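Take a look at the structure below.
Here the complex is missing one protein chain, while the rest keep their positions.
Then we have chain A:
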Amino acid sequence: MITESTWTNIGPVSNYPLNLGSCVKVGGKQIAIFNLPTEQKWYAVQNFNPQNQRMVLSRGLTGDADGVPIVICPLHKYRYSLETGECFTESTYSLETFPIKVDGDSLVIEA
């Protein structure tokens, strides 16, 4: 089945401050958005923390591991790649990632 790609507007770029995570709700899904001082700048992954199954990842610290941008779960400090969703702490976990881009003054996300 082919579905048409649907980009959802999640509001002005200025709502999403640098170096912080935010959570948005798109089509019933909770998605964590991150704004980092990297070339790619915007990242979107599931907000659901697979390790303890709670909606907390948007509240994690960000940083990098060997140059790969990461979010660190605020509960038990597991590290996840924001690019691929891969968990560096425990390889059995991974996050779903979502396309995200700037459209005019707004951020749009495909989820």
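One rule holds in what follows: a residue touches a chain if its C-beta (ideal position, glycine included) is under 8 Å from a C-beta of that chain, and two chains touch if they have at least 3 such contacts; residues count from 1.
The rule is short, and it goes like this: contacts and distances are computed from a predicted model.
Hidden from the displayed complex is a chain whose UniProt protein name, among "Fe-S cluster assembly protein SufB", "Nitrite reductase large subunit", "N-methylglutamate synthase subunit A" or "Penicillin-binding protein 1B", is "Nitrite reductase large subunit". Although one chain is not shown, part of chain A still touches it, namely residues 10-11, 15-20, 22-26, 30, 33, 36-38, 52-56, 59-67, 69-70, 72, 74-75, 77, 79.
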